[in-house]
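Of the protein chains in this complex, one is absent; all others appear in place.
Entry: subunit A
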Amino acid sequence: MTGKPLRYGIDQGKRKLLKQAAGIGVCAALGFKAPYVFAKKTYTVRVLGTHVTLQPALKEQAQKDLGINLEFEPRGSAAVLQKAAMAPESFDLYEQWSNSINVLWYSGSIQPIEKKRLTYWDEINALTKTGRIQPSAGIGAGDAPYKLLHVQEDLTLSDAQSDFISYLPYVHNVDSFGYNTQVIKPGVPYETESWGWLLEQQYRGKVAVVNAPTIGLFDLALAAQAQGLMRFSNIGNITNSELDQLFKILSEFKQQGHFSGFWTSVPESVDFMKSNRVVIESMFSPAVSALNGQNVPVIYAAPKEGYRGWHGVMCLSSATQGSVKDAAYDYMNWWLSGWPGAFIARQGYYISNPQRAKNFLSKAEWDYWYEGLPAAHNLTGTDGKLSVKKAEVRTGGSYLKRFSNVAVWNTVMPSYDYSLQKWYEFIS
């Protein structure tokens, strides 16, 4: 994936509104007990990550709140991972999804995080602690984030509680695919909308998938399974032979010119849809918001098979020590202090301690974004633009409902090495 920033994101004209929003956040934060210390010397924390969380508005607000200096280096996810794995001294904090944890941890690029230094540890919800957002919810196949959280004595990672964790749980969401309603008739969430649409013959040549085996592979696997083309014994742990079968099917589709492309960044996925290159593709939620903002009627499907879940991770570089490390902890704590959670909520993401974010959201916002209720009135996004019209309902419903329907997590499977080979053959 490339390091291209979100195109719909924060452009210069919208800074003013962001500042206003930020201002509100500051006031609220000051009204609250601010536990973090303002360092006398300004330390610079280098953050390596993707555009999902490395947003200028967040940086501005954090610098203001913390009195530290932040250097954001947003890049494509592959590049980010590679860089972090090869050169831990090139960053202080790493922000990506949970499927990078194994790579980073076992390559020794990150160090354990002390729970006791995390101000809001206790507020973090069950999703990352137990794997279930609520007792009735399914865990979801693959590497559920809770399985990688705790650092064990033997320096392996597991769900067994310890005082050290491999990442700070914060931003997360469920993904699916988006489709253009100008071409595809809107379906019914959880009922007719299906991953199988990605392999519908009628959309031949107008389909795109994200170019990442840990993500796109599951989209395609779910699609193949939904189409009844094959079955997986455990979709979170696909075997080599299953991969062979899957890619045999997929290459047939490819031969027929079914796939128009494989996107590597959110803006690219936006462009694919906007330029009519595709009518259906696997998507991340900001792309959907962006397209809707540009009057491209795209629905983010709530597939009846369930979502592909992902969890953001914030990791501490193994090379970071001393005051910079303290500042890094401050930044981690800031992320859970409410304002950032509210900020990203308006972009459709969830935070691990939603109750604190709730304080920074209007009731209508909370109801829409977290409760899955119809919007009481028009809601504006972080860019100050109208993002949700009155009475609109979020596809997939509430936070609980959505996370109760995770079919599979973005996962680095044991067959990952093989999948890379197959993926290469598939996309080349």
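Following the convention adopted for this analysis, a contact is a pair of C-beta atoms (placed from the backbone, for glycine too) under 8 Å apart; a residue touches a chain by one contact, two chains touch by 3 or more; residues count from 1.
Everything below uses one rule, namely that contacts and distances are computed from a predicted model.
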| item | value |
| --- | --- |
| Among "Succinate dehydrogenase/fumarate reductase iron-sulfur subunit", "histidine kinase", "ABC transporter substrate-binding protein" or "Phenolic acid decarboxylase subunit D", the UniProt name of the subunit that does not appear here | "histidine kinase" |
| Contact partner of the left-out chain, one of A:Q111, A:N211 or A:T320 | A:N211 |
| Touching residue (missing chain; options A:T181, A:N240 or A:S318) | A:N240 |
| On subunit A, residues whose C-beta touches the chain left out of the figure | 1-4, 76, 78-79, 81-83, 85-86, 102-103, 106-108, 154-155, 211-213, 240, 261-262, 264, 268, 271, 412, 414-418, 420-421, 423-424, 427-428 |
